[in-house]
Structure formats: C-alpha cells, structure tokens
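I have a structure I would like to understand better, so I am pasting it below and will then ask my questions one at a time.
The complex is shown incomplete by one protein chain, all other protein chains being positioned as in the whole.
Right after this comes chain A.
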Amino acid sequence: MFEETGPVWLSEEVKTGTTIIAIEFDGGVVLGSDSRVSAGASVVNRVMNKLSPLHDKIYCALSGSAADAQTIAEIVNYQLDVHSIEIGEDPQVRSAATLVRNISYKYKEELSAHLIVAGWDRRDGGQVFATLKGLLTRQPFAVGGSGSSYVYGFVDAEYHKGMRKEECQQFVVNTLSLAMNRDGSSGGVAYIVTIDEHGTEEKVVLGNQLPTFFDQ
C-alpha cells in the first residue's frame, strides 16, 4: 500500500503524438514538425526536434512511438552512409525512402512509427515520400501524425502546384499552427527545415511567433 511506484508517466509509452508535414517546391523541399513528446497525459519533452537528418540533403520527420521512430532514423542514417560510400556520391532521396520503407514493412507488426522522408538530389530535385505502414509513395506533399487529421481540409484547400519556397514555408507554418491548436498531442514550437541544391536551412518558430487564427 505504501510502495513507491513512481510518477504515472514513467510507466506510459512515450509517443511523439505529433504533426509533421513535408512539401515539395520547384528546386527543393520544406519539412516541418511540432515539438511535443507525450507519455500518456504528460508532456515529457516540449522542445524535441522531430526532423532528423538522414544525410546532408535528406531529412525525415518522425511520428508515432518515439523510440521506434528514432531507431529507424538512426539505422537508416547508418545504412545511407555506407551506401553513399559504395556509390561514391550523394544518395538519392528515393534510396533513403526505400531503406525506411524496408524497415517499416519488415517489422510492421512490431513497430508503430511513421516517417516522412524528404530531400533534394541532383537527379529529381526536391522529393517527398510517405512510408506509412510500409508503403512507398512519392507525393507533392505529405502530412502525418495525430495532428494531421485536423488539417487535411486545410491542406487540401490551400495547396496548389507551383508554390515558391517562401510560400511553402508559410504554408508549413500555418498548417503546423492550426494542428497544434487542435491536437492535444501536438504543441510547443515549430521546427522548419528547407532543403535545396544550395544547402539545408534549419529554423525554429517559437510559440508566440506562430500565426494565430480564429479563436472563439
């Protein structure tokens, strides 16, 4: 009766219930994520960067179980390093996505993580790949995580082809802000990564700098 069981959150699985988005523009990609990591009803990390580098110009966005997602990203990071040495040049985005997909598919019963892979390569420019549950599909943009349900309508309405880099960045920030307002598992700050042929740019948009919308 007086045993020390510790705080509740220590016995809950740690999830990155989250909002992640990646969008392609002519010449590169923009990735975005929130920063909340929850264990049950507790927020155990409010500033986690869920945009993880797989290679210089290829990033992935993590969602689902934090442990599973991080492990997949680390493994693929290693496999890509080996692969790029073998081929003697920078790997293609499709290769990175395929490596992620192979793990997601092979261990689909044991893992519960969804990674969106996006980056730039010389052959096909900016590309975004979704790898949910082991499928591999290239899309103009992809959203994922628990918060994504709330913004499907918004991204369907607002996305159009031919957006420029700044428009894409604003689109990503708006989408993240809307999702963070509605999803209890998303929040904190917004991390944005822009990748094009010139390099990779990481940015943080703090909570009070996020755009605000209609609040009843």
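Assume a residue touches a chain if its C-beta (ideal position, glycine included) is under 8 Å from a C-beta of that chain, and two chains touch if they have at least 3 such contacts; residues count from 1.
As a convention for this text, contacts and distances are computed from a predicted model.
Missing chain, UniProt protein name, picked from "Autophagy-related protein 13", "Serine/threonine-protein phosphatase 2A 55 kDa regulatory subunit B", "proteasome endopeptidase complex" or "glutathione transferase": "proteasome endopeptidase complex". The missing chain, though absent from the display, is touched by one residue of A:Gly17, A:Gly119 or A:Gly144; that residue is A:Gly17.
Of the listed positions A:Lys106, A:Arg122 or A:Arg182, the one in contact with the omitted chain in the full complex is A:Arg182. Across A:Ser52, A:Ser146, A:Gln169 or A:Thr194, the residue that sits in touch with the chain not pictured is A:Ser146. Within the entire complex, the positions of chain A that touch the omitted partner chain are 15, 17, 146, 149-161, 174-175, 178-179, 181-185, 213-216.
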